[in-house]
Structures are given as C-alpha cells and as structure tokens.
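Read the structure below first, then the notes.
The complex appears here without one of its protein chains, the remainder shown in place.
On to chain A.
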C-alpha cells in the first residue's frame, strides 16, 4: 500500500462530483484518495519517484485505464529508471492479477525501449529467453490465457524464434500436457507455418504429429482443425481424399456405427463430396444431423441441400 502522507502538499482532485449522473459509481475511500492525487499529479505532469510509486496503486485499482500506463511509461523515461527492474515489477503485477491485460502491451514497450538503448558496447543484450519463465508461470495459472499466448507469439515474431529448439519444446509440452488446448495448437501452427519459408518436410512431420494426437483423443476440434488447416494451406483440394482411411479409424459407418469422432465423420462427408459420391455424403451428413451432432441439425440440413443443389 502506497504511503499517501508523502502527498500532503497536493490537493486531491474531487472525483466526479457533477450532477446529475448516469451509472454513478459509489467510489470507496481508497479509490477517491489514490485517484484524486493521481489526477492532481497528472494535471501538473509531475515526473517523480512518489508519482512513480502512486501509478502502481492506480494501476492496481484501474488497470484498464491507458492513461495511467502512459504516465508510468513517461516517468520511467524522464527519471531514467532501470528497465529490467520495471520488467520485474510487471512480472509481480501479472502474477498477482492474471486478468491484468494491459500489462503485456506495456511490457512490449519496455522491451522495445531496452533494445532501442542498446549500442554495440552493451555487454548484456536483451535476450528473449528472459521472458520464458514468466510466460510459463502465467500459463500454469491459466493455460489458455489469450493475452499471454498473444505475448508469446509477439516474442517469436520479434526475435525470430520460429525454429528455436526451446520454442518447439515449449509448445510440444503444452500440447502434451493438454491435447485439447486450442491456444497451444494455434501457437504451433504459427511457429511451424507462420514464417515465410515452409519446408515440405515440416508439413509431412506435422501431419504425422497431429494424426498421432488425434489417436490420443479423437473427439478434439483443435487437432482436427490443425490437420484440415494444413491441407487447406499446402495441398490441392482433392488431396483431402488421402485422409479417407484415417477418418474411417474414428468413424466406421460400414460396420457397427462406432463413432469416436464427429469431426472424423464430418471430414469423411466432405471427402465423399470431393469424390462426387453424393449419396454417401448425404448419408454421412444425415448421421451427423440425426445422431452424432444433432444440435447442428440445421447446419447439416443446409449441407445436404448444397449437395443436392
């Protein structure tokens, strides 16, 4: 908790006293005093250590307010604060409040500032691996945190980590830990195929990899979308037919109708459309409509009409 007595020379701004008001927030005393002083400091653009300290209290109360972050950033620049200390501060704040989303954009700006100040004489250049522990820690709290994953993606792009061994191992572990983690699959697609050059070997390896993951958990939209995504991006439309046998492993409609995956069944339907085997495709979409994916019955009816048209 910030010691507010150091601001005895500041007259806090009285918050939002105008009448009448809509959606008037009944501020508590802490908010009134912290924000009141902060506004007074903002008005006179005070760049000081005490203001720096107060921004933390402000951010803890109102993380979504861009102005406080801007102010803190400007203080850092004016007072020439240690930027690695600032990264440590960010880290603690993120761990204490995982819903604090603005922090990741701010952290990027601090890192850019560090890099912009590096010269050929700088002994310790910024290393992207510095960021790995905090990302791991955040994902251990919430393995699908959209902002943390976006941040990780920025790191890869910014520091060209596409084929970095630690990056590849990181995403493999995330999928191993939870094969249905769609964030991890998305990140994998990015590091494997987001770069300009994609090796044909990588495409084949990834097809083998995702097939194996589908074996582990056949009813998983994330892995099926990954497989279909690769085919759409790198293969000719008719090559999808190559997957027929693979799909039948999880959706054997010829025998006892054991359906381990509605996604396999769907793809089998699509393959039959490609093969121009309309009756079979309609039969499959009807199974989805009536038995295996009934909530989407209108969608399957629409697909059937498309075939018949």
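The working rule: a contact is a pair of C-beta atoms (placed from the backbone, for glycine too) under 8 Å apart; a residue touches a chain by one contact, two chains touch by 3 or more; residues count from 1.
The working rule: contacts and distances are computed from a predicted model.
Novice: Could you tell me which of "Glutamyl-tRNA(Gln) amidotransferase subunit A, mitochondrial", "Geranylgeranyl transferase type-1 subunit beta", "26S proteasome non-ATPase regulatory subunit 1 homolog" or "S-adenosyl-L-methionine-dependent methyltransferase" is the UniProt name of the chain missing from the displayed complex?
Specialist: UniProt protein name of the non-displayed chain: "Geranylgeranyl transferase type-1 subunit beta".
Novice: Using the definition of touch stated at the top, determine which of A:48, A:67, A:122 or A:141 touches the missing chain.
Specialist: Going through A:48, A:67, A:122 or A:141 one by one, A:67 is the residue touching the chain not shown.
Novice: Tell me which residue among A:24, A:48, A:122 or A:141 touches the hidden chain in the full complex.
Specialist: Looking across A:24, A:48, A:122 or A:141, the contact with the absent chain belongs to A:24.
Novice: Which residue, A:130, A:163, A:233 or A:278, contacts the hidden chain when the whole complex is considered?
Specialist: A:233
Novice: Contacts of chain A with the missing chain: which residues?
Specialist: Interface with the chain not displayed, on the chain A side: 15-16, 18, 20-28, 31, 35, 39, 42-45, 61-67, 69-71, 73-74, 102, 105-106, 109, 144, 146, 149-150, 153, 157, 180-183, 186-187, 189-190, 193-194, 217-222, 225-226, 228-230, 232-233, 258-262, 291-299, 302.
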